[in-house]
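Note that this complex is displayed minus one protein chain, with the remaining chains in position.
After this line comes chain A, so read on.
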Amino acid sequence: MADLTAQAGPVLAADGTPLKRSLGRALRRQKLRALALIAPLLLFVVLSFVWPIIEMLSRSVNNEIVANTLPETVVALAEWDASTGELPSEEVYAAFARDLIVAIDAKQHTRLGSRLNYEKTGMASMFRRSGRTVKKWDPVEDAPFKEKFLDVHDGWGDIETWKVIQTYSPTVTRGYFLNAVDMRLTPEGAAAQPEDKRVLIKLFGRTLWMSLVITSVCIILGYPVAWIMANLPMRQANLLLILVLLPFWTSLLVRTSAWKVLLQQQGVINDILVWLGMVADDGRLVMINNQTGTIIAMTHILLPFMILPMYSVMQTIPPTYLRAAKSLGATNWTAFWRVYFPQSVPGIGAGSILVFILAIGYYITPEIVGGTKGVFISNRIAYHISSSLNWGLAAALGTILLVVVLGLYWCYDKIVGIDNVKLG
């Protein structure tokens, strides 16, 4: 006993190693075993989910195509001073000819054309059309090239063309991000887009605003339902729960299309309103292909995600609290507002985060019922991925969306506190 109390240093385990270390070793073995169990899923998630996202996001700044396709031109152009107002020298044109001939051989020139077309319209066709002629040139015998290029296409004599190529020579660019916030990268630096092209900021704003509206409507509609479910006897509550979950049994596409049938101008709701005489036949309400349609349909689709967390939180609030409040003299309303509601806030918080985050990235429903006025930023992202093939811009938009969501999440944590979120 005496030597134990005399010991000032670390406590030792039976075999003489410090207790801390042997505890650490014992725990490490447990942790490794746990890790081995989740390893397959972890690997799957990383390979199929995390990695593509990182890959996608990296495209938002990636601009290697110019430097890769036109390696010599990029070097030659670096010395050219655009502010003089003169075209680049023959040297640049010669380098460009050599690069282009190689690129045409590898069929890379049209890709570069499409890429530069995002920055200056017309460049895609310049590259395509020049391709046919330049293909037959010889990099040595056909020099000098400057005049020949100007013959092939006027664009090669436009100083702006060369400015664009020079601006986009670096392998990393902030151009996509500037585009995503309605700006563009010019040789003089960042500048605002022309008035008629500024749509994305507005679209971001609309997406946030409509997601907020949808979340609020879901709270208002979902709260009473969750409350009733939490207060009914088990059997009826289960029945109601099935009804709440019933929409999940049909495909999202079917549900959204059903709203089209209901809401369109010749649709069921308008027909009924006209039949009731509440609206004139020539004054049928426009409830679809606009924001109203998107809000209605998305509220319907996201409502279960609001009700379920609310329900599971409310279920844990014993009814005696309300009784206690009433026995203390509170009216029904005061008892609800001062005693029940504060305890149900974690459910509202969880439901709101869920619905808001789902809404902000929603794509299918706005695409079908949103028309042009009711689409979200995600529809724009989808357009750039599958139609305009401007993946860089799509990636930049996606990154901004991600940052906005994380930012809002952070605000929520500051204001409400994330511990106040309970899913059950």
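Things to note:
In this section, a contact is a pair of C-beta atoms (placed from the backbone, for glycine too) under 8 Å apart; a residue touches a chain by one contact, two chains touch by 3 or more; residues count from 1.
FYI, contacts and distances are computed from a predicted model.
Looking at the choices "Nitrate reductase gamma subunit", "Fe-S-cluster-containing dehydrogenase component", "Spermidine/putrescine import ATP-binding protein PotA" or "Lipid-transfer protein", the name in the UniProt record of the chain not drawn here is "Spermidine/putrescine import ATP-binding protein PotA".
The missing chain, though absent from the display, is touched by one residue of A:Asn290, A:Gln315 or A:Gln343; that residue is A:Gln343. Checked against the hidden chain, the listed residues A:Val92, A:Leu200 or A:Ala325 yield one contact partner: A:Ala325. Touch with the hidden chain on the side of chain A covers residues 318, 320-321, 323-332, 334-335, 338-339, 342-343.
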